[in-house]
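For reference, the structure discussed in these notes is given below.
Let's turn to chain A:
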Amino acid sequence: MDRDRESIGLTPANQRVLADLEERGWFAEGQDVARFCMAFAIRAKVPEGATQGTETRWAAGNFDKTGEIRTLLAALYPNCSTPVRLMEHLVNEGLQMVAARVASDQVGPAELMD
Partner candidate 1 sequence: MRTTDLNELMQTVETLRGELHPDLDARFLEQVIRAEAENPEDDAEAIRVIELALKALLNLSVVR
Partner candidate 2 sequence: MLRLKRIEICGFGPFADEQILELPAGDGVTVVYGENMRGKTSLLNAIRYGFFGIALSRGSRARRLHTITNRDLAAIGEHEFSVTLAFDYDGDEYELVRACRARTKTPTSDDDYEQDVMLRRGSSPLGPQERDLALLQIFPAEVSRFFLFDGELLQEYEELLFNESPAGHKISEAIERILGVPILKRGRTHLVSLSEEADRQAAKEASKVQSTQALGAALEQATAQKDAHQKEVARLQEQLDRLTSDKSDIEQSMQSMQKYSSILEERDEANSKLEELKNDDKARRADLQRAMGDSWRSLLKEPVRAARKAAELDAQRELDAFVTSLRVKAIDTGHCGTCDQDVPEAVSIRLRATIPPDTIATSLAGGVSAAMARLSALGKFGEADNFGEVRQLWKQIQSIAVEQITLRDRVAELGRALADCDPETLRRTKSSYGEVVEKMGIVKNAILEGTKKVDERDKSIQGIKKKLEASGTLDLKASQLRAKVLRDASEVLAAAVERYKKELRSRVEATASKLFLSMTTEKQDYSRLAIGEGYGLTILHRDGRTEEARSAGAEHVVALALMGALQNNAPLRGPIVMDSPFGRLDDDHTSNVIRTLPEMAGQVLLLVYEAEVGKKRVRDILGGRLLREYQLERISARRTKLAEVKRS
């Protein structure tokens, strides 16, 4: 069994995406952006996976203070044994998807949630 990660990292490209989304002022902080994008990816049924080449951004204990996300991911992805790695993957995938959506359609936060 793979060892799970202890931190959430972003690829260099996704660091820029995160910065861009933060710049828009829709979110109070970067973690809110990340959680939103993670949820966006889950809603889009992104399958279990792992993202390579990430640079650490947040400690998992900080990102998911109550363990609620880990518990949720275990329920949504029952076959996954590395929930933090999954979390990281979903955040990165979500950032890419949201960036593509925002760039192509000039959408705002309300449209992202539709």
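Candidates were picked such that all candidates are chains of the complex that A comes from, given by their letters.
Keep in mind that, in the parts below, a contact is a pair of C-beta atoms (placed from the backbone, for glycine too) under 8 Å apart; a residue touches a chain by one contact, two chains touch by 3 or more; residues count from 1.
Computed from a predicted structure; not experimentally measured.
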Given options 1 or 2, the chain of this complex that touches chain A: 2
Partner candidate 2, residues of chain A touching it in the complex: 25-28, 32, 35-36, 38-40, 42-43, 45, 68, 71-72, 74-76, 78, 108-110, 113-114
